[in-house]
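First the structure, in the form of structure tokens, and then the observations on it.
On to chain A.
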Amino acid sequence: MAHATPTLEENMMDPPRGYEEGAGVYNEKLGMWVFLGSEIMFFTALIGSYIILRVAHPEAWKPPGEVLNVPLTAINTFLLICSSVTMVKAFAAIQDGNLAGLKRWLIATVIIGAGFVGVQVFEYIHLVNDGFVPSEGLYGSTFYTMTGFHGFHVTVGVICLMYVTWRAFQGKYSAADHRGVEVVGLYWHFVDLVWIILFTIVYLI
Partner candidate 1 sequence: MPTIKSSVAGHASATGEAHTHEMSFLRKYIFSTDHKIIGIQFLIMSLVFLLAGGVLAMVIRWQLGFPGQAMPGGGVLPDTMAPDGIVLPEFYNALVTMHGTFMVFFAIMPLLVGVFGNYLIPLKIGAPDMAFPRINMASFWIAVPAGIMMIAGFVVEGGHAAAGWTSYAPLSERADLSGVSMGQILWCISLIILGLSSILGSFNYITTVINLRAPGMHWFRLPLSIWALFVTAILVLLAMPILSGAIIMLLFDQTIGTHFFGPAQGGQPLLWQHLFWFFGHPEVYILILPAMGFASDIIANGSRKPVFGYASMVFAILAIAVLGWGVWGHHMFMSGMNPTLGTSFMISTMLIAVPSAIKVFNWLGTIWLGSVRFHTPMLHAVAFVSMFIIGGLSGIFMASTPVDIYIHDTYFIVAHLHYVLFGGSLFAIFAAITYWYPKMFGRMMNPFWAKAHFVLTFVAYNFVFFPMHQLGLQGHMRRIFDPNEYEFLQHLQGLNTFISISAFVLFAAQFIFAINFIASWFVGEKAPDNPWDDNGLEWTVPSPPPHGNFATIPRVYRGPYEYSSPLVQEDFLPQNRELPPQPAGSAAHT
Partner candidate 2 sequence: MKRILIASAVLSLVACGGGDEGGGAVDTTAQGGGAAPAAAGGGSVTGSVTFTGTPPANPTIDMSEEAVCQGKYASTPADPEVMVTSGKLANVVVHVKSGLPAGQTFPVPSAPAVIDQEGCLYHPRALAVMVGQTLQIKNSDAVLHNIKAVPTKNRGFNISQPRAGMTTERSFTTEEITVPLECNVHGWMHANIAVLSHPFFATTGADGSFTISGLPAGTYEIEARHEKLGTKTMSVTVPATGSVPANFAFTATTS
């Protein structure tokens, strides 16, 4: 707030300099927080509908494990949690200015994330072959819609991570400026968190 007449360039600085006090973080981070608010409402609509339908028609759901492959998905859940850990590692690495570490951990995150999507596709193929399709009652409807949109979010996350990784290999990040890594990391952790909720209510209950 010290500048009397900040220049235009300072608008885009980290954090914005010369402005009235805002959120105290740089724009991209604030924007991602706000955007995640929107994402929460999206998943609230899906999960809320799921709960309403399930409470009204508990008989439409099969007991856990009868249709869905819980052990496989449990492993997949574990994978996704691991990818959050590698993401944290990547972020920690670049905070220390360790570009090599960043690249290593980012690649690990991309691979695990893609693996998660792959396992989900594998699971879908098996379920469909077993006759469990989206039109299979409320169970199929909600299962495919919720896990499908989560899978879509993970896929988007993997694409963003690949982009960040590519930029890491270009040497665009440093200890001083690594906003892209942090922002995508926020998104990635969010997607991970949503999955833990979905795994619990869709597979385990």
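For anyone wondering why these and not others, all candidates are chains of the complex that A comes from, given by their letters.
Heads up, the rule we're going with is that a contact is a pair of C-beta atoms (placed from the backbone, for glycine too) under 8 Å apart; a residue touches a chain by one contact, two chains touch by 3 or more; residues count from 1.
Just so it is clear, the model here is predicted, and its values are computed rather than measured.
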Number, please: which of 1 or 2 touches chain A in the complex? 1
List of chain A residues in touch with candidate 1 within their complex: 1, 3-13, 15-16, 18-20, 22-23, 26-28, 30-32, 34-35, 37-39, 41-46, 48-49, 52-53, 56-57, 60, 133-135, 137-138, 140-142, 144-145, 149, 160, 163-164, 167, 172, 177, 179-181, 183-184, 187
